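Just one protein chain is left out here, and the rest sit where they should.
Coming up: chain A.
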Amino acid sequence: MKPASTLSSAFLTPGGQSLPQPLLDLRAQRGTALADMPLPTRKTENWKYSSRHLKLSEELASALPTSGKCGPALAVPGYHVVFHNGVIVPEACELPDQSGITIQPFAELDDSLAAELAERLDNTLDAEAAQLARLNSARFEDGLYIRLAPDAVLDQPLFIISQTDASCSGSAYPRLYVDAGRHSQLTLVEEYISSGDQPALVNAVSEFTLAEGAQVTSVRLSAEGENVQHVGATGVRQQAHSRFDSHCVGFGGPMRRHDLQVRLEQSGANCRLNGVVVTQGQQHYDNHTVIEHVAPHCDSEETYRNIAAGQSHAVFNGRIHIHQDAQKSNANMSNKNLLLSTGAEIDTKPELEIYADDVKCAHGATIGQLDKQSIFYLVSRGVSRHEANTLLTMAFINELVQQIPVESVRETTQIRLNQFFETTFEEA
């Protein structure tokens, strides 16, 4: 048997050294640990459908240049932090000036805070389920550390714009850590975009810890170009009565993967995970979610919708794990899928693992096509086929789009969706 391949040494060689020592140490340690990690193949269960799309060629190993010009000024209203190829651009940021809210680039942390953070990084993510999140820990050159003191409430959403400038080939490793104190509240928007047309890899990791009663809304928009592979992970740990709301919107690419892992660790914690993915052409998108019901009396509600056109491929793998002590858990998972062409493929796998005996747990997965009767009904009123297809496809995801609590993200999403409809449903 051919030995499993591992990451080349070039991939394990981090760039930029301008981080506090404890974080440099962590990075080196993770790099060493990764040297023997076999890369996922199609025999790796949770990479079954995606391993062949992941192309970690040598040209991607080097970090994308972080100096040089930042992209065009972004017209982002309100608070925002800009990552350029994985490194924060301080002059492009606008931060809140509110007591109890501290937002700092990793590079600016003092050694004691950095040591504290180094202890916590990766603690929200299961290394086996999200192997490549560890690559980020071996490579990040900067990151954003957000701390909310107890009762602190950020008064408007904070946008994290992560732009990848792929004028040359290489990779970027944006990192985020959110520590939400007791009863604090935060809405955070992560937008992943790119410019340039050279092959690039974005390996982004975001972590959230929610103390008792904290409420965090996370919006994640993945919309990089056709030359960019994106392998991202989000880890969440929740204490009593905290609430985590997630809205993920993903547009396909050559390789797109998002692992979302939520641990409900104390009773009364609850989460809602919404996801919308659209793919076309030869694109690929893979969502892997894990909800760990560790404590009793926690609720989770998960709704993901995939739409695949052309020859594209979408994957949803949703795991709910109800631990033995997690009595009175309430877990709902729905995954509906829409195939817009005969060449498209969607693979969906709900995985329920239940060890408690007094729980409510429901899941449903469907795959279908646009309903011919509905199309006929619409066109029999003079509506064009293009418009009928668009209306029906939008109807499939509209509810989830409308639930995104940030208007500008809803607008951006709609604009991108309109482009998708425009190219998918060409006028006959």
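Quick note on the criterion: contacts are C-beta pairs under 8 Å (C-beta built on N, C-alpha and C of every residue); 3 or more make two chains touch, one makes a residue touch a chain; residues count from 1.
Here, contacts and distances are computed from a predicted model.
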Chain left out of the displayed complex - its UniProt protein name, from "Fe-S cluster assembly ATP-binding protein", "3-oxoacyl-[acyl-carrier-protein] reductase", "2-oxoacid:ferredoxin oxidoreductase subunit beta" or "L-cystine transport system permease protein YecS": "Fe-S cluster assembly ATP-binding protein"
Listed residues A:E212, A:E301 or A:E387, member touching the removed chain: A:E387
I'm checking contacts with the chain that's been left out. Which of A:S5, A:S57, A:Q324 or A:S374 qualifies? A:S374
Identify the residues of chain A touching the omitted chain, counting contacts across the whole complex. 371-374, 376-385, 387, 391-392, 394-396, 398-399
